[in-house]
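A single protein chain has been omitted; all remaining protein chains appear in their positions.
Chain lettering (A and B) follows the sequence in which the chains are written, and residue indices restart at 1 in each chain.
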Amino acid sequence: MIVPMAMTRYHVPEEVCDSPASERIFDIRDLSVTFNGRPVLQKVNVMALNRQVLAIVGPSGSGKSTLLRTMNRTLELTRDARIISGDIHFKGEQLYGNGTDPRIVRKRICMVHQKPVAFPMSIEENVLFGVRFHKNWNGRTKDEIVQSCLERVGLWNEVKDRLSEAASRLSVGQLQRLCIARALANDPEAILMDEPCSALDPVSTGRIEELILAMRPHLPIIIVTHNLAQARRISDQSLFLSDGKSLEQDTTERIFTHAVNERVRDFITGKVG
Amino acid sequence: MHDAAAKSLSANVTGSSETYRASLLRDRLWRAALWFCGFIGFLLPVAIIGYLIIEGLRFVSWQFLTDYPKGSPLGTEGGIWPAVEGSLALASIGLLVAFPLALGGGLYLSEYGRSQRFNKIVRFLVECLAAVPSIIFGLFGYAFLVVFLKFGISLIAGGLVLALIMFPILLIAVQESLRSVDEAYREMGLSLGVTRFYLVRRVLLRKAWRGIVAGIVLAVGHAVGSAAPVLFTASVYFSKGGLGLDRPVMTLPTHLYNLVSEAISFDQAFGTALILIAGLLIFNASAMLLRRLGGGFTQ
Partner (left out) sequence: MTRRFFSKSLYWSDAALKALSFLALGTGVSFLLLMIVFVLRESSLGSGFTMNLFDFLVRDPWAPMATPPSHGIFHAWISTLVITGLSLLLAIPLGFGIGLFLSEVAPRWVQQVMQPALELLAGIPAVVYGFFGYVTLVRNFEVWFDMPAGECLLIAGLILAVMVLPFVASTAAEAFRSVAQELREMAYGLGVTQLYVMRRVLFRKALPGLFAAVALGLARALGETLAVLMLAGNTVAVPHSLLERGQPLTALLATELGETVVNSAKYQALFASGFILLIVVLGINAVIWILKHHFLERSHA
C-alpha cells in the first residue's frame, strides 16, 4: 500500500512537546538502527512522561522490540545491530554518551521480557540476583527486600513458604511476576516491558495489568503490546510504530478514537495488520 | 485402457503386484542387514569387555592392586600399585594444568569473543590440536620438555604432555556446553545490569556444568588410557612407588605394554588390563551418577 508522504509524518500532541524537561523520562530523537546494514528503525521519535504508562503498538516486525532494547542498551548484545544515528535522553542524561557504562544504564532501566526465564537458583535468590551484584541494599535485609518485591507483584502469599525451592517449578504466570519482582529489586527508575503477557492466560494477564497500574505512580513504564484492548486499558500514551517508523504518538484515548494518520486508523479498526 | 490403469492401481494398493512385492522383500532384507550391523556394533564392546573381565577376574585381588611388582623377571608376581599411583598422579597433574586453561579458553570463545572470524580460526586450531596423534605429543614432549627444558623423564613432563592432550577436549566441552545454554538467560541476566563474569558464575556455569563434567570424564579417560605420550616422557619399567615431580613413574598402560611385549606374564597382563578398564568404567559411572543426582536447581 502506498501512503502519501504527508500521512507518514510523525505527529506528537502539543502537551507532550510542551512538557518541562524534568517530566520527560525518555526523549528519543531521530533514532535509526540497522541489522546487518538493513534499516530496522528509521528516524524514530519517542517521548515518555513521568508517572505515565506508554504503550508501543504496531504490526509484527515493525521494530518494537528493537526500539525497546535501545532504551536500556541491551541491543548492543546482538552482534549485528548498529545504532547509526539519533539521540536518547533519559531524564536529561545521554544514554549513549561517551564513557557511559551500559551496565549502569541497565541497572537503572530494567527490562521484562516476553518469555519469563527462571535462573537456576531458588525463588529468593532469583529476586536477589541483581541486588547481590549492585549491592543496593540501602539498609534493608535480604528478607525485607524479597518480601517487599514479592508483595509488590502479588506473589508473596503464593510462595512465602517455598522461597528456597527452585524457581523453575513456578507456573508461567507466577514466573513472569517473579521476573518483574527481580527487576524491581534493582530499584529501577523505569521499567520496559516487551509483550509481558503474550505467554500468559487471561487471569495472569489481569494480574500483570493490575500490577502495572499499581506501579504507575512511582515508576514510568513503557510496554510493547500486541493487544490493543490491553493498551487501551492500561496506558496513558500510545505510540504507533510501523515499518520502523514512528507514525503517531498521542494520548491513548485520542489515538484510539481520532488518530490523525490513516494507517494508524486502519490498524486500530482492524482493517490491516 | 481406463480399466487396466485402475486394475494396476488396485493391485498396487493391495500390494499384490509382482514388482512391488519384490521391492518389499528387498526392503526387508535391507532392514535385516542394518539390524545386523547394529547388532555387531553392540556385540563388539560387550564381547571385548566381557572377555577381559572374565579372564581378568581370576588374577585380580586386593593384594594385586596394592602390592609392588615382584618376581624374576620383575613383574611375574606381585601387584601393580606403583602403576596405579603413577597413572592417577599423571592424570591429576594433567587435569590441574589443562582445566583452568580450557575453562578460560572456552569461556572466552563462547562469552567474550566478539569477532566471529577470530573465534572460528581459534576453534579450528583447537580441533587441530585434538586431532594430533598421541605419539606426536610424545615426540614433542620428549624433545621439548625432557631434552630441551631438561625436565628429564619425570612425572611433571608426562603430566604436562597429558595436559596438552586434555586441553582441546576440555575446551570444546566447555565451549559447547556454554553455547547450548539458551540465549534468553544471557539477555535477561545482562538486562539487569550485571557483568558477564557475574552472569557466568551465577547462571551459565550452573546451567552448563553437566556438559563440562562429561568433558572432564572424556579427557581424563583418554589421558589415563594413553601410553604413547608417556612412553618417553614419564614412564619407567619399574619404580618402587612414591611420587616426586622430578622422578619417573610407572603407569598402567605402559606396564601392560611391557608385560605383553616382553612376554613377562600374561596373567599379570590380564589383571592390569582389567584394573585399567574397570577404573575407567567406574570413573565414568560415578560421573554419570553425579550428573544425575547433583544440582537441584538446574533441572
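To be clear about the criterion, contacts are C-beta pairs under 8 Å (C-beta built on N, C-alpha and C of every residue); 3 or more make two chains touch, one makes a residue touch a chain.
Model, not experiment: these values are computed from the prediction.
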Which of B:102, B:157 or B:234 contacts the chain that the document leaves out: B:102
Contact partner of the left-out chain, one of B:60, B:171, B:188 or B:264: B:171
Missing-chain contacts mapped onto subunit B: 23-24, 26-27, 30-31, 33-38, 40-42, 44-46, 48-49, 51-52, 55, 98, 100-105, 107-109, 111-112, 122, 124-129, 131-140, 142-144, 147-148, 164, 167-168, 171, 195-198, 200, 221, 224-228, 231-232, 253-254, 256-257, 260-261, 266, 269-270, 273, 276-277, 280, 284
Touching residues on subunit A - with respect to the absent chain: 92-95, 97, 99-101, 103-105, 108, 133-135
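Note that only the chains that are shown with their structure count from here on.
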Complex contacts: residues of subunit A adjacent to subunit B: 72, 74, 77, 79, 103-108, 110-111, 113, 115, 117, 119-122, 129-130, 133-134, 166-168, 179, 182-183, 186
Complex contact set, residues of subunit B against subunit A: 114, 116, 182, 184-195, 198, 202-203, 206-207, 295-299
